[in-house]
Structures are given as structure tokens and as C-alpha cells.
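Here the complex is missing one protein chain, while the rest keep their positions.
Labels run A and B following the written order; every chain starts at residue 1.
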Amino acid sequence: MPAILVYQTSTLLFNVAFYVAIVAQAASAALAAGRRNMDLFGVCVLACATALGGGGTRDVILGHYPLSWVAAPHLLVVVCIAALATVMLSRFMHHLRWTFLLLDALGLVIFSTIGCDVAISMGLHPIIVIISGMITGIVGGILRDILCNDVPLVFTGQLYAIVSIIAGGVYYGATVLGMSYDVALISGIAVGMTLRVVAIVYNVEIPKFSYERDPR
Amino acid sequence: MPAILVYQTSTLLFNVAFYVAIVAQAASAALAAGRRNMDLFGVCVLACATALGGGGTRDVILGHYPLSWVAAPHLLVVVCIAALATVMLSRFMHHLRWTFLLLDALGLVIFSTIGCDVAISMGLHPIIVIISGMITGIVGGILRDILCNDVPLVFTGQLYAIVSIIAGGVYYGATVLGMSYDVALISGIAVGMTLRVVAIVYNVEIPKFSYERDPR
Partner (left out) sequence: MPAILVYQTSTLLFNVAFYVAIVAQAASAALAAGRRNMDLFGVCVLACATALGGGGTRDVILGHYPLSWVAAPHLLVVVCIAALATVMLSRFMHHLRWTFLLLDALGLVIFSTIGCDVAISMGLHPIIVIISGMITGIVGGILRDILCNDVPLVFTGQLYAIVSIIAGGVYYGATVLGMSYDVALISGIAVGMTLRVVAIVYNVEIPKFSYERDPR
């Protein structure tokens, strides 16, 4: 299989989904950078941290070396091109807030789904498989938001972390039930995207925890 | 020894202390989350990062795999239950600021004390043993505060990092002097908690460094 296919043990669809997620996360980072008046190199650094930081954090936590972008450095080039293209195209975009949220959702759901695979291949516990997917899905966005000095999206607003868990759970459940990898992947992505978009449109929220007195 | 005992080479008291610290850190994260209006899944994510992030960071830095919660996934469940229970109980709590500071102190001191053990078992230098304890003790709280977009508690206010170093130092010194693990553990925790509580009550501060002119 050519070196450009990073998920070498999985199907072509896995690799296509992986690149879609990386490009989506890079684009979401470029849009976030625009609010912060960053220069174009800062945009590239932020995009790499966002698009590759989730999988990288998962690999470091699981001791799964080498990291994907260290083994496949062309991923860094793909991320930078995607980020710079977003910068150039953004002046023609309308509805930037929606674009940002949809790109973020796409990265979240795809990474959550295919992120389960590393833990499965290492023979880890089902809980860790789901958590591995969640780390892959949410950490990139968390890094983006921390580097932009925001409270991460995962901690505010509508369904987010639970979308990641459900997308990963659908994928993992489908593979356990004997479905093909491709069907499991599409199922997980479809369920996750639907849930996240519905949550944004109808402002579906999990009960929040707040109190008036300040603990500090 | 049953799998629920995570510190398999150490005593029962070590494991009890470990669970107490994890629950305390999860609860401190839940209280911090309440100020930020987070949803219940966000609370769980923040609690896991806070309660397991210190030991995880230490293990990644020392190359000590697998991480405790990857080997013992039930820890994630314990943390989430502790965080959600805190959310439910917090409406009946008074003095939330004090509760937050005491839970944070308990996690700080216990993790600092038992965190030395991993470095000792790897045969590392005494300085690294103390630093290993300090990383285990303070990084969870730092992650909690960064994810909530605060300046970390360790960098403000009363004695904090030095409490961690002294608690770890007492534990390590006691074991070097031939005391039993349990006595060393209790000594480290007692000295550390006393110091931290005295520092908060009497507002004991290390000399601070500040200047008027802004370097940026």
C-alpha cells in the first residue's frame, strides 16, 4: 500500500475519512486563528496542533510509537496547505460561525470513530477503546481553544463529549457485531454527525452544573 | 491481590490513599466546573483530566507504561461517579471555597507522597523522586485550572509547590531511614496537610516577585 495511506491495516475508506478529518480540523483551526489576528506561520502551527494533536496525545498516552505524522511527515504538509487554503477562501465564505462548527464536528466525529482502532489493535479494554476514540476526537479542539486562550468548546454549549463517545461506541459495537469496518465506520460517522448537528440546531444541552457562590 | 488495588507492590493503605486522592481531585474539578456552567459530560472530562492527569503526565515523562487508568479502566468510572456525586451534593454544601481548597489540598498532598513511589521503583535519582511526586501532585490541578482558563492555583496565593516537595521529601526521607511504607506515607500526608491548611488559614506566603514595569 502506498505510504500516503496512513491507516495501513484498514480499508481505503478509513484513509479517506482520516484525510477528511485532518483537513476539517486544520480548517477549523485556521478560522479560529482569524479571530486572533495570527500570522500565517502561527496559523500553520495552530493547524498542526489541532489536526494532529488528538491522535498524537492518544499515541503518547497509549505508548503507541511512532506517532502517525512522525512516520508520515507529508501529513504536516497536507495540514498546512489545508489551513492556508482556508485562509484564502475564508473571505468568500459566509456563515463563518456555522462553517467553523461543522468543520469542528466533522473532525470530532471522524477522529472519535477511527481513533478507536489503535486501542483495538493493541488489545485494550472496551472502555479504553472508547476513551481512545474520545481523546483522538476532542483533544485537537481542546488544544486549539487553549492556544487561543478560550474555554474549550467541549466544556460549553451543546452535546459534545457524548457525541464522541456515541460515535465511537457505534463503531466499536458494529465491529463487535461482525459488520465490516467500512459499514461500522459510516454508521459511527452518520450517527455522530446527526447528533451533533441536531444538538447545535435545536440547542440540545445536557443538564448543566452551576451554582452562585464562588468556590475560589 | 484484586485488580482494583492499583498499587500492587505496595500496602493496602497506599491503595486507600490513592482512591481518596482520586475522589478528592474529581470533586475539586466538579466544583471548579460549576463556576464555568459546564454540562455533566464536561464535568466528567474535566474530572478525569484533574484526577488522572498528574499520574499520567508523570508516567509519560518517565516512560512508565501502561498508565494506571489504561491498565485499570475502572478508575475512570470511579472518577466520573465521584464528580457527579459532588455535583448532586454541592447544593447542600456550604463554604464551597473552603471545600474546594481542602479537596485540592488532599489530592495535592496524597499524590505528592505516593507519586514518589514510581520513580523509586525505577531506581531514579533522589531529586527525580521528589519531582516525580511533585508532578503527580500538582499537574492535575494545573490541567483543571488551564482547562477552566484560570491562572493555576500553584502560581498564586499561599504555599503550594513547596507543600508538595515537603510532603514527598518526608515520605522519601522516612523510607530511606527504614520506616515502614505505611508510617512514611502517613507522616508525609500529615505534614503536608498541616502545612497547606496553616498556609491557607494564616495566609502564609513565600516572598513574591513582582515589578511594576510590564515586560511585554
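Note that a residue touches a chain if its C-beta (ideal position, glycine included) is under 8 Å from a C-beta of that chain, and two chains touch if they have at least 3 such contacts.
Keep in mind that this is a model prediction, so the values were computed, not measured.
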Q | Listed residues A:Leu12, A:Val70 or A:Val176, member touching the removed chain | A | A:Val70
Q: Decide which residue listed in A:Ala17, A:Leu31, A:Ile131 or A:Leu159 touches the omitted chain of the complex.
A: A:Leu31
Q) Which is it among B:Ile142, B:Ala167 or B:Ile200 that touches the chain not included here? A) B:Ile142
Q) Hey, which chain B residues sit against the chain that's not shown? A) 60-63, 124-125, 127-128, 131, 138, 142, 146, 149-152, 154-156, 159-162, 165, 205-211, 213-216
Q: Could you list which residues of chain A touch the chain missing from the display?
A: 30-46, 56, 60, 65-67, 70, 73, 76-77, 87, 90-91, 96-97, 99-101, 146-149
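Just so we're on the same page, only the chains that are shown with their structure count from here on.
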Q. If you fit chain A onto chain B using only Cα atoms, how far does it have to rotate, to the nearest 5°?
A. 120
Q. If you average the CA atoms of chain A and of chain B, how many Å lie between those two points?
A. 29
